[in-house]
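One protein chain omitted, others in place.
We just call them A and B in the order they show up, numbering each chain from 1.
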Amino acid sequence: MSEMKDKLLEVNGLTMDFGGLRAVDTVSLNVCAGEIVALIGPNGAGKTTFFNCVTGIYKPTKGDVLVHPPEKKTQKINGFKSNRVTTIGMARTFQNIRLFQNMTVLENVMIGRHCRTTTSILGAVLRGSKTMRQERETVEKSYDLLEKVGLVKDADEFAKNLPYGAQRRLEIARAMATDPFLLLLDEPAAGMNPQETKDLDELIVRIRDMEKISILLIEHDMKLVMNISDRIYVMEYGKEIAQGAPMDIRNNPKVIEAYLGEESDA
Amino acid sequence: MVDNVKQSVLVALWFVFLTFPLMVVKVNTLNNIVEWRWMNMLWVAIGAFVLSIVWRWAMARRQLKNKKAEIGEEELTQAGLWQRSTEDPKIFKPVLTVIALVTLVFPLVVDIYQTNIMVLALIFVVLGLGLNVTVGLAGLLDLGYVAFFAVGAYTYGVLNSFFGFGFWISLPIGGLMGALFGIALGFPILRLRGDYLAIVTLGFGSIAKIVIENWEEVFNGAKGIANIPRPGFFGAEMSITSATVYTYYLMILMVVFAIFITNRLKDSRIGRAWMALREDEIACVAMGVDMARTKLGAYAFGAFWAGLAGVIFAARNTYINPNSFTFMESAIVLSIVVMGGMGSIVGVIIAALVLILTPEYLRAFAEYRMLMFGAVMVLMMIFRPEGLIANVRRKYAGRKVVTEDANV
Partner (left out) sequence: MEYFLELSCSGLVRASIYALIALGYTMVYGIIQLINFAHGEIYMIGAFVALIVSGVLTIYGFSGFSILVLAGLIAVIYAAAYGYTLEKIAYRPLRNAPRLSPLISAIGMSLFLQNYVLLAQTPDFLPFPALIPDFAFMEPIAHIMGSPELVILVTSAISMVALTVLIKYTRIGKAMRATQQDMTMARLVGVNVDNVISMTFIIGSVLAAIGGVLVGSYIGQINFYIGFMAGVKAFTAAVLGGIGNIPGAVLGALVLGLTEAYAAGYISSAYEDVFAFGVLVLILILRPSGLLGKAVKLKV
């Protein structure tokens, strides 16, 4: 086992029921500081539902979601609204891109700064020095982030006009704008071609190394997952069926079966 | 082309059939005769034929525009004529100066009747700017906006008839009451979206009117409240003429104020939060925006202006009764916002002036005003949903260092 690192996210026995359907069944998962952890599994395994429980979209039926923000008190965040979760320091992207289509690329990122700034309606009207300073900082930080994902030249473009791969990168930049210590990415490589995926690969590692942000990602692209993950959890039919280092997961018979069905050739 | 003509003839015939009982037949039960208005049938036939041709042409254009958008050709969300003209100081400054001059000189060159009408138009401009924030920026479809207008008007009316409060004290109180009601009514509906939100707010608006109509002790019911004083100038007695001119300049000031504030809000942290809320509420909240506070802020802000406008409305008319605060009024203000282009300040101003002034100046059309409102709303949604002035987003001056490693 790897050395004792600080746990950032600790999920114990998470269960999510929708009426009679158990979408997530007693799943436990940790993410430690400086890690890239992947959550994989066939379609319908409950991965996005898991994400939604952790980020405040759903309230889990059972189980605990504990957050250990660096240098701060541990919190149990079951049922917290998603803006509160984000303010604590966990931000996410969405499986089906959810950008603010009729706002510019830069403005999309600037929204991420909302929870880290304080200007009120009155402040906005009066435009005192504090307000102007915050505005300037917001714009600067947003440009910085755009640079990091390579979208600076599109800053004034409407989000809806961006090509698909760029939209995904924009979502990441927007999530990063909230100053998270943990970033949750839901299928960031979906729909990308091999070159874009390779660039994404490098981007995610850079985020971990340079920005010191840990990552939990859902992904189907096995190459990406095997390349960059420190640890992998595998889900099937709502249950956790395996966890470990990429090498172990690759050779795990249960995982192979889940992906390829009963007869596992190749 | 021939095809279009053939189709349009059929359409014309269809409409003649459709409108026959209502347009052609008029039953006079007093004298027991039937009036056959054949001329109407002719008008319907011709009108339907012409409109059908125009409709087909417009639809074809619209199809083309949508197809082009699909393949990603230009056209879509390009900076329009408006933005280019406002950005160019050579055009902008002189135009603005002319407008300012005309505005200032207006009441001095026209008679009191015109000025009074203009005051009404300006009241609706303020209403439009207020609703523009709630509906246009934040995307909260409020069909009961008139309730806050009524709150403002009746605040003044009640304060005046019960306690003798004057205009200047009642004005801020009216605005504040509006904002309070905005929060109170906004709170239970935070979770509602789209259609449901629209219907509930419609319900609120209607309930407000009925309560006013029936609560005799406080609101004097259907009889209304009379003898409401016009705005005073340090207690000086003014003739109706002077008071009207005074009110006009007051309204100009208020409009300028509203434009200034709304403009600043559009390009602010709160303004962006409102827009993000409109675009995608789930993503917006996930990015750290407090939905409740942000939405309540939008409701309160819009309602505040409606409250202010209500006080001035009461002062202008010196008499208010529940019939000025119906769904029609909400629909008019909504039309103004939709026509102007949701979120566009100038668009709303133009739309308000057009919608309120046209029936006044084209007396022949006064009867048809509501008819045209309805038609315009439908047509705008089909052919120009973005409004008179399309959404223009701000460019931020920042470090735009475009280095060669544009690829990540």
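The working rule: a contact is a pair of C-beta atoms (placed from the backbone, for glycine too) under 8 Å apart; a residue touches a chain by one contact, two chains touch by 3 or more.
Just so we're clear, the structure is a prediction, and the values are computed from it rather than from any experiment.
Engineer: Check the options B:A150, B:A300, B:A331 or B:I345 and report the residue that touches the missing chain.
Structural biologist: Of the candidates B:A150, B:A300, B:A331 or B:I345, B:A331 is in touch with the missing chain.
Engineer: Quick one: say which of B:A184, B:V211 or B:A292 touches the chain that got left out.
Structural biologist: Only one listed residue reaches the unshown chain, and that is B:V211.
Engineer: Which residue among A:N52, A:T104, A:T197 or A:S229 touches the omitted chain?
Structural biologist: Spelled out, the listed residue whose C-beta touches the missing chain is A:N52.
Engineer: Considering the whole complex rather than only what is displayed, give the residues of subunit B touching the chain that is not shown.
Structural biologist: Residue positions of subunit B that touch the missing chain: 14, 17-19, 21-23, 25-27, 29, 32-34, 40, 59, 62, 139, 141, 143, 188-189, 192, 194-196, 198-200, 202-204, 206-207, 210-211, 214, 282, 327-328, 331, 334-335, 338, 367-368, 370-371, 373-378, 380-382, 385.
Here is the rule we use: only the chains that are shown with their structure count from here on.
Engineer: Could you work out how far the Cα centre of subunit A sits from that of subunit B, in whole Å?
Structural biologist: 41
Engineer: Report the residues of subunit B in contact with subunit A in the complex, numbered from low to high.
Structural biologist: 72, 76-77, 261, 264-265, 268-273, 275-276, 279-280, 282-291, 297, 301, 391, 393-396, 398-402, 405-408
Engineer: Can you check the complex and tell me which residues of subunit A touch subunit B?
Structural biologist: 55-57, 81-83, 86-87, 91-92, 94, 98-104, 106-107, 110-117, 119-121, 123-125, 127, 131, 134-135, 138-140, 142-143, 147-150, 152-153, 155-156, 158, 160-161, 169, 174-175, 177-178, 199, 202-203
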